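Removed: one protein chain of the complex. Kept in place: all other protein chains.
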Amino acid sequence: MSKKIRNMTDSNMLLSITIIVFLLMYIGAIIFQGKGFTKPQTFFNILNANAGLIILACAESLVMITGGIDISVGGMTALVSMCCAVYLDHHNGNVPVSMLIALLIGLAYGLVQGYLVAYLDIQPFIVSLAGMFFARGMTTIVNSDPFNVVNEQFVALKLTRINVPGMGSINKKGVYVNAYVEIGVIIAILIVILMFVMLRWTKLGRSFYAVGGNKQSALMLGINVKKTKFLSHLICSVLAGIGGYVYFLHVGSGAVTNGQGAEMNAIASSIIGGTMLTGGVGNIIGSFIGVLSLATIQNIVATAGLGEAWWTGITIAAMLCLFLVIQSVLMARKKKMMKK
Amino acid sequence: MIFDKKISFSVVLVMTLLLLAGCSGFLLGQDQGGSSDKGQQDEKSNRSVTIGLSQIGSESDWRMASTRSVQEAFSPGRGYYLIFDDAQQKQENQIKAIREFIDQGVDYIILDPMVETGWDSVLSEAKEAGIPVIVYDRRVDVKDESLYTCWIGSDFLLEGRRACGWLSDYLKDRGINQDINIVNIQGTLGASAQIGRSEALDEAVLAHSKWKLLAKESGDYTSAKGKEVMNDMLRRYGGIINVVYAENDNMAYGVIDAIEAAGYTIGADITKGEILVLSFDASKAGMELALDGMIAVDTECNPLYGPKLVEIIEKLEAGEKVEKETFIEEDQFSAVGYINSVKVEDTSYPVTYLTPEIMKEREY
Amino acid sequence: MSAKKNSLSDLFGKIVRQQIFIPIAALFILLLFNLIFDPGFFVITLGENSAGDPVLSGNLITVINMGSELAILAIGMTFVTAASGGQDISVGAAIAIAGSVLLRVLCGDNTRPAAGELQTSFLVAFIVSCIVAMAFGAFNGVLVSIFKIQPMVATLILYTAGRSIAAWINNNELPIISDPEFGYFGGFIPGIPVPTPVFIAIACMIVAALVLKFTNLGLYTQAVGINENSSRLNGLNPVFIKWLTFVILGLCVAVAALIKVSRLSSINYSVIAKDIEMDAILAVALGGNALSGGKFNLWASIIGAYVIQLLTTTLFKYEVPSDALPAYKAVVVILLVVFSAPTVREKLAHLKKSPAAKKGVA
Partner (left out) sequence: MSEGALLELRGIYKSFPGVKALQNVDFNLRKGEIHALMGENGAGKSTLIKVLTGVYTKDEGDITLDGQSVNIRSPQDAQHMGISTVYQEITLCPNLSVAENIYIGRSDNVIQNWKEMFSGAEKMLKALDIPAEATAQLASCSIAVQQMVAIARAVDMDCKVLILDEPTSSLDDQEVQKLFKLMRDLKERGVGIIFVTHFLDQVYEVCDKITVLRDGKLVGEYPIKELPRVELVSKMLGKELDDMSEIKTHDVVKDDDDSVPVIYEAEGLSSTEGIKPFDFHIKKGEVNGFVGLLGSGRSECVRAIFGADRVLSGTVKKNGKIVKIQKPIDAMKNGIAYLPEDRKVDGIIGELSVKDNIILALQVMKGFFKPLSKSEAEAFAAEYIDMLKIKTASADTPIKSLSGGNQQKCIVARWLLTHPEYLILDEPTRGIDVGTKVDIQKLVLKLAEEGMSITFISSETDEMLRTCSRLIVMRDRKVVGELKGEDLTQSKIMSTIAGGEVQS
């Protein structure tokens, strides 16, 4: 057993921890919280509400694995949703073009941020900080009033529900209700799979890990470090554009406050999922579970009827703290074992 | 150790577990459905009613007083179990909370909506699940009115009209006949209170040829933002501002701060260049300012919904019908004097002359 | 090239290569911009406030007044960055906590105390809030130094919890202190026309300068930030030093909180000092300090803080709505960091050297 742990890569080790803790938490929620958590729809609602965040977390994990950070994803969510909302409602736009807008915003962001980080060697924190400022400010400039989109095509898409076969529950009236997910969830899961495959089975994916592990070495190993960094930011921003759209699809409104704090949630999810800010270590499945963990905590706190709003923040922080300390202690122990 | 075997194993493991959780959830859910019905009956004898309360946030005194009022009204001692959710100023969170309430199978949902639109889908989910939704304070704008059981709240337009009516009467009474330059520090844009109060002002400006609306900008109902916006206005217009129409007390507080910091005087005497501040809510802090004359008139926006809501739910529990729309009674306070009542559309509303005694009697 | 010209350009190169050159240059460019487009920006007038006391007002006064908190935080943030190679993103939340504690201690259970009803003196309240803020700093410090969690991640915890804790401290109420004396810290002391925060900030800088001069804090934090192993083998205790920097930042947070709370005589824990952590980090970065730790220049960070405030004030002057402000700020920040990036500077230097190269690559 100890040998197995010793040979485990850091990424896999942290992923296992995450999965175990998440399962324990969910089972705990079922046991102690009862009712709600046994319903499949509760779980799918978590997915529905966090599909956008899942994509953002994937994006964040990618840059974090490559050794960077991007704190502009939340701002981009606001910008994307506001631009799309304004286009759809004020300019009578259609949905495909609005999707294109989201992608273009992502692309533009990715090109600029990627270039600044990779080719001009500016610290990613500062670049994406400016990116966040820019997105938030730009959102207000585009439109400062929050509003719900009424574009029929869009609303139809927003309300589209995909039933999950074989799952459902019986509600208060005694009617069987099939569990469903929104379109965003399908997109999010596709992206998780895509990113997982990309990071695991493509050369590009592995070079992200290599660059994150040791930039200098990666260069010596014949990897184009600048290009890799550039691509990581490019993909991240495009994903953030998609994530922003999925989020928009879920909330259906354009508002300056959209995606507020999403960057921190995405980072927190990635960390809970076992991605390390130092780079080179991380896993997309972990980030996915990380989002679910975070959302589950929120759900547990919200439904526990604690009465006061501040508990949410404190509990999430406590869980985050717990995760981090567990990770830190386990990694330290592993290192010790390795020495012997 | 095999690298990809390990990982694929863990992926499969997770997927299976999730699937298992889902399936068992399905089975359990069914099970639970049955037993919870039974449980419900058991509880019925204890008369424990579970209520989900989705509150906008805790951004102002008013909101917090409102929350507290509801929480106190639905205390466990009276046979209620209240699940409170603070949405932190996001409709998204409210929708999430309502979904959670539905999943938890609460008996009633009480909602103070952040904005008016965007509720159709989640409220129809609640309706499908057979959970009555009671909307209070702000309104919802849904295509199908049957999606919510009833609404109870303030008549914001009336509040605005009463405030404007007071100003108009006051100016008439004092014989002030100069141009009146007004700035409007609006609430969070899109909120019912903002819409109603702003509309009343717009109406009044149209009705009075001497009144000029210099600018309107949102202060998001917070004092910090209100102060910032006011600073901005003072920088732009300086001393020509006569009246500030602040759409809640918190912003009025910031406004007063900004005006004093900029070296202008606050008061009702417009002819002497004093700036007159109108405000809404009549929270404790606002009333104190009104008592000092810093706020010329504070139009109440009653936050104490608790008792009213209990009344409604008791009616519903007893199987009685409730009115679709109810307004909550409200007052208007001023320490400036001169005006005892304001007439809006042929109805006369009293203005309470504010004294320290009145302050003491108030609950918040 | 003649020798004289060479030495002159060498000297110029030397100045340009100085770390503190970047923020100072930024400061001058912004001032120059204002000078060209509206010299009125520099007007300072002596007026009277509502209480009849003399006050100085004007854009420059606003800059040094409103920039105080940021400058104070930049001091602490610089140390943290230097020693731990990471940033504390919880300072905004910590200010909410410190401010709440301050008000809680002053007000007790009464959220609207009249002038004479305060529970304790300001000093006691301030000391308590300092202790609390330092305790939270210590908490961050423990996570970073003992558990070896990256600072940004470790402080994410307090970032998430901070405002909730602040709400809890005051039972979700928003206390207001009506005692005018409390407003002195964030406003004016009667008779002194210069805003008090300026004095507080200057005091903090003097303390920082004295600390740097009469202790080894500077050397130790840099050594630890650059090479933890070597530092340990040279008898330093990296764990303690990293921890210490977080505690110092905690103290800075308490001072900033005092000013912030005093400005409003109240607190709104969900918006007070919002995003100030980002500005503080930005100040450190604009000062040309590596965010990955190691060598630092405290004064450059402080100037960086005032650059940010000057930028804000300038934009306000041009009537940029406060919500749209970040967009403009972002553009300026990007321009600044792009031009201070070593690779860009190198390229520019190349352009200058080869006369064939075209000028004016903006």
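So that you can tell them apart, the chains are marked A, B and C in the order they are listed, and the count of residues begins at 1 in each.
To be clear about the criterion, a contact is a pair of C-beta atoms (placed from the backbone, for glycine too) under 8 Å apart; a residue touches a chain by one contact, two chains touch by 3 or more.
It should be emphasised that the depicted structure is a prediction, and the values quoted were computed from it without experimental measurement.
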Legend entry - Omitted-chain contact residue, chosen from A:112, A:142, A:183 or A:218: A:218
Legend entry - Contact partner of the left-out chain, one of A:10, A:182 or A:263: A:10
Inset, instruction - Out of A:30, A:210 or A:302, point to the residue that touches the absent chain in the complete complex. - result: A:210
Legend entry - Contact set of subunit A toward the excluded chain (per top definition): 6-11, 200-207, 209-210, 212-214, 216-224, 280-281, 338-340
Legend entry - subunit C residues touching the omitted chain (full complex): 213-217, 219-220, 222-223, 226-227, 229-237, 294-295
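Keep in mind that, in the parts below, only the chains that are shown with their structure count from here on.
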Inset, instruction - Would you kindly say which chain has the C-alpha centre located farthest from the C-alpha centre of subunit C? - result: B
Legend entry - Averaged-CA centre spacing for the pair subunit C and subunit B, given as whole angstrom: 36
Legend entry - Centroid spacing, where centroids are CA-atom means, of subunit A and subunit B in whole angstrom: 32
Legend entry - Set of subunit C residues in contact with two or more other chains: 167, 172, 321
Legend entry - subunit B: positions in contact with at least two other chains: 57-58, 88
Legend entry - Touching residues (chain side subunit A, partner subunit C) in the complex: 69, 116, 119-123, 125-127, 129-134, 136-138, 140-141, 144, 256, 264, 267-268, 271, 276-278, 308-314, 316-318, 320-321, 324-325, 328-329, 332
Inset, instruction - Spell out the part of subunit B that touches subunit C in their complex, as residue ranges. - result: 57-61, 64, 88, 217, 222-225, 227-229, 232, 235-236, 253-254, 257, 260-261, 263-265, 284-285, 288
Legend entry - subunit A-touching residues of subunit C, taken from the complex the two chains share: 87, 89, 143, 147-150, 152-154, 156-165, 167-168, 172, 278, 281-282, 285, 290-292, 321, 323-331, 333-334, 337-338, 341-344
